[in-house]
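Of the protein chains in this complex, all but one are displayed in their positions.
Per-chain numbering from 1; labels A and B assigned in written order.
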Amino acid sequence: MLVQALQALATGLLTGSVYALLGAGFSLIWGVAHVINIAHPALAVGAAYAVYALATRGVDPLASLATVVPLFFLLGVGFHEGVIRPAARRAGDLVLVSMVLTFGLAAALENALAAIWGPGPRVVNVAYTGQAIRLGVLALPVPHVAGAGLAAVTITALYLFLHRTFPGKAVRAVWQNRDGAALCAINLRQVTSLTYGLAVASAGVAGVALALIYSFSPATHLTWLVFVFLVVIVGGVGSLVGAVVAGMVVGAVTNLATLVIPFAWAPFLLFASLGILLLWRPTGLFRR
Amino acid sequence: MGAMLRVESVSKRFGGLVVLRSVSFRVDEGAIVGLIGPNGSGKTTMFNVITGFHRPDAGEVEFTGRPLVGLAPFEIARAGIARTFQLVRPFAGLTTTDNVAAAVLYGRGVRHVHEARAEARRWLRYVGLEDAIDTPVGTLTLAGKKRLELARALATGPRLLLLDEVFAGLNPAESEGAVALVRRIRDELRITVLLVEHVMRVVMGLCDHVVVLGAGQVIAQGPPAAIQADPQVRRIYLGEGYGAAR
Partner (left out) sequence: MSRAAAAGLVAVLVVLPWAGAGEYPLALLYSTFMYATLAVAWNIIGGFAGYLSFGHAAFFGLGGYATGFLLVHAGLSPFLTAPVGGVVAAVFAALAGYPCLRLRGPYFAVVTMILGLAVRAVVLNLPWAGAAEGLWMTLPPWEPLAARRAFYYAMLGIALVTALAGRAVRLGKMGVGLEAIREDEDAAQSIGVPAVRLKMSALILSAGLTGLAGGIYAYDRSYIHPDFMFDLHLSVLAVLMALLGGRQSWAGPILGAVVVRLVDELLTVRVGTEAARIIFGLGLALVIVLLPDGLLPHLMRLRRRAPRPPAAVPAAVVRP
């Protein structure tokens, strides 16, 4: 029993890193641009399908990163320039408008994916699927480790970027105080575009990790949306570190919970816990 | 004439910051009382405590003998306390008439919308907005919006009116008009007024009684002349070195 729990904990921490990555990207956009990007997990699912498409042609998921990352970065920048900026000019309440807007886009994307690949689940099989790394009594599935490693590398890269580079610090400045940053001659438009590019690119990476670990279908983005909100609410909208910790916690807890609770009830419990969290602490459990 | 409002040893902190420290004062019926003090001395927090938006950590607030602490803001409004806001908060998507009609319907308890609108139009005339009846709020100047907020507050049928920096941002002509209006409100409508203000000229000219807050505590209270001469008051406004009386 203890071994099972440890196993669940370990796997949970691995998957939790992917949750953390998704949450971090989502948080970035919310914090810097005041946009709630409901389509964030949908973009990750889109990336997962791209990985699948490439995998059926023999391309390893990790190799497909070379295409996914730049493509999604450009997509993010394009989205900001082409969609968000015009919307922000007209909208009174950008937060709500962005929710509805990205909601619509997520729905469109979901149905587009369903139109191309059908509504059923897809799985990406790689050379190392089914293999596991032995760590004492634990067996860590290699795809999980790969996905978690990917997420960890990306989060670290993000962290270093935000804290060690000048553009990154500009992003943090805007994150903390938009008007103040503008007064310091920070180009808000450029910073926001950059942030979007990074965030969507991170969603792409999360999608690659997701493809390694889970099966997915067009509707998967909804479940992932709940995870994203859990991470962001627990970790706070302003904190990268918070997202990481929250992601780990969410991953660990959900995995441990599946030991005790029948699988069928898992989605409901997830929703219930998110609902309760939102009601208890709508602004997040972590202070920045 | 008894005390309309009694604030007794009210304390309030936000996290580590103590904003109000055992503040006590009273507002007599029919008076115009000024609440002054440097920025950050707790004046708006005091208003928020009185109107139920913040719950004090200690102390009592009594309105015509009735305890207010623990009541919801809408209950306090219905009990007869109305307020305006430091940064005007009109209902931007509604017309001027509907802004005030909402107050008539819910503050005074009138049932029918057309009746409330008719009354609302009367209030708009009373505050001098006869040229802006049934118009969108966006067309009003700042002074107009302040008058609108005043009309909205009056329309709830209050016995006590809390004005939060109503005179800020008004030019001298607008200011004079506002002073006259406040006097009319007290004299004609028999509404007691408690106002937070920075414009000293107005405070000294308009108020019967002044309460001075400094760092969350009552530094001094009394008639305007006494306050002006008080060395403590000088010190908190002008800094050390100015405390000595002339």
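Brief remarks follow.
Methods note: a contact is a pair of C-beta atoms (placed from the backbone, for glycine too) under 8 Å apart; a residue touches a chain by one contact, two chains touch by 3 or more.
From a predicted model like this one, the values you see are computed outputs, not experimental measurements.
Touch with the chain omitted from the figure is made, among B:6, B:83 or B:147, by B:83. The residue touching the chain not shown here, chosen from A:10, A:59, A:114 or A:256, is A:114. Only one residue from B:3, B:18, B:58 or B:113 touches the chain missing from this view: B:113. Where chain A meets the omitted chain, the residues involved are 36, 83, 86-87, 90-93, 95-97, 99-112, 114-115, 222, 226, 229, 264-265, 267-268, 271-272, 274-275, 278-279, 282.
Counting over the whole complex, chain B has residues 51, 53, 72-74, 77-78, 82-83, 85, 89-94, 98, 101-103, 105-109, 111-114, 116, 133-135, 152-153, 155-156 touching the chain that is not drawn.
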